[in-house]
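Of the protein chains in this complex, all but one are displayed in their positions.
To keep things simple, chains are lettered A and B as they appear, and every chain counts its residues starting from 1.
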Amino acid sequence: MRDRVVAMAERGRSDQKEDMEKAPSRIDAVPEEKLIRALMNAFPEAITGFTKLKEGFVRAKLDRREIAKACKYLRDELGFEHLSMISAVEYDDRFEIVYHITSYQNKLLLELITRTPKDDPSVDSVSSIWGGANWQERESYDLMGIMFNGHPNLERILLPKDYTFHPLRKDFKG
Amino acid sequence: MKDRGDQSAGQALAFHSKDFLKWCDEVLEGILRRSPVGSGLDYITKDFFNWATRNSLYFLHFGIMCCALEMAVASAPRFDQQRFGIIPRSSPRQCDVLLVNGPVSKKLKPVLRRLYDQMPEPKWVIAMGECAISGGPFYNSYSVVPGVDQFIPVDIYIPGCPARPEALIDGFLKLQVMIKENRKGLLTGK
Partner (left out) sequence: MAEMWINMGPQHPMTHGLWNLRVKVDGETIVDAQPEVGYLHRGIEKLCEGKTYPQIIPLADRLCYGSSLTWSHLYCMAVEDLMNVEVPERAEYIRVLTIEMQRIVSHLMWLAAYAGDLGLGVGFVYTMREREVFLDLFQALTGARITYNFPRIGGVAHDLPPNFERDTLRAISYFEGRLKEYEDLFEGSKIFMMRNVGVGILKKEDAINMGVTGPTLRASGVSYDLRKDRPYSVYEEMNFNVVTHKDCDCYARYRVRMDEMWESCQIMKQALKKMPKGKVRIVSPRNAPVGTGLARVEDPRGEGMMYIVGDGTDKPYRVKIRSPIFVTVSAAPKILIGYKVADVVAIMGGLDMCIGETDR
C-alpha cells in the first residue's frame, strides 16, 4: 500500500516539469503597452486614465456601467484569470471601488478604479465572472454598505445578521 | 406507560420520564443536599474529592486567537501540562475549566455564554491573555466586548499578550491552590 501511494506521489512530482501549463488565453505575453492598447480599443469611453505605476502594474479608471462587460473581456480575451482584491474606499463626495486583477501567465497586475456617487453606492457584481469575488463583495457590503447588483447572496458575513450599521463609513464613530 | 393500579413502593418505576426527574430532584435533593446525610458524606469525602478535582482539571478545547496557540503548545513536550493532570476535552459536558483565550466579539458572546451554561458544576473560568481580561489591543473596537468578566464570572486572570505557556501552567497551579483552600464539598456545595 505504501509503495503504491509513494509511487503515485513520485509520478505527480515528475510530471510537473512537463506539465507546467498555465490557464489558456488568446493573447500571449502581453506587456503593459499591449494591454493598454487592447483595452483602449475595446472600451474607448469606459476605461480611461491609464497609468503605468511600476513594471507589470497598470492602473486605469473604469465607468461603473461597463464593469460586467469589461471584466468578462478581461477574463476571456486578455487572460486575467485571478481577481485578487475588491476594496471600497469612502471619500467626501464619492465611493471608490478598486479591483485588483492578476494575470498568471502574463504576470500583470491591473488596478481598476470605479466611482459611484455618495447617495447611490451600487455597482454590478462580478461574482459570476470570478467566483472568488463572492465573499469579497459580501464583505464590502457588510462593512461599507456598497450594493452589488446581481449578487446571488448579498448578506452580512463578518458582523451579526441583525447589525444595523456599516462600520467602515466615516460617519460611524464606534 | 403509567400504571395507575400500582400505588406501592414501586411507584417510582411507573412515572413518565419528566415526572421521574422531578421525583429524583425532590427525593435525592432532600436526602443529599438538605439533610444531615449529605453533610455527613461531604465531611468524610471532601478532602479526597477536592484532591481528585484539583489534580485533574479538564479544560475545554476552545481556541479563539493567539493565546490559543500557547494553549496548544502547553500540551507539547517542552511545557507538558499533562503532568499536572490538565488535559483538553472536546465536549463542554466533560470539562471543569473554561479557558477563554482571545477577544470576545459580539457575535461570539452568546456562544460563549451557552458553553458556560452547558458545563456542569463545579466549574471555574480562567481568562487568559489581555484580550479576555479587558479587550486587549482591541479595547476600543466596535465589535469586541471589553473583557470576558462582563458576562461570565472569572476566577483566575493570566496577563500577557500572548501569555507564555509557563504563565498558563502557573495559572492552573494557582487555581489548584484556590480549590484546595476553598474545600467545597461536592454534594452540598458548601
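As a convention for this text, a contact is a pair of C-beta atoms (placed from the backbone, for glycine too) under 8 Å apart; a residue touches a chain by one contact, two chains touch by 3 or more.
Source: prediction; values computed, not measured.
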Among B:65, B:87 or B:156, the residue in touch with the chain that has been omitted: B:65
Contact footprint on chain A, counting only the chain that is left out: 1-2, 5-6, 8-9, 11-13, 15-16, 19-23, 56-57, 81-85, 87-90, 98, 100, 104, 107, 109, 111, 130-136, 139, 143, 156-160, 167-168, 172, 174
For chain B, the residues touching the chain missing from this view: 60-66, 68-70, 72-73, 76-78, 90, 92, 102-103, 105, 107-108, 111, 115, 137-138, 140-144, 161-162, 164
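Just so we're on the same page, only the chains that are shown with their structure count from here on.
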Chain B-facing residues of chain A, complex: 159-160, 167, 172, 174
Contacting residues of chain B [partner chain A, same complex]: 106-107, 140-143
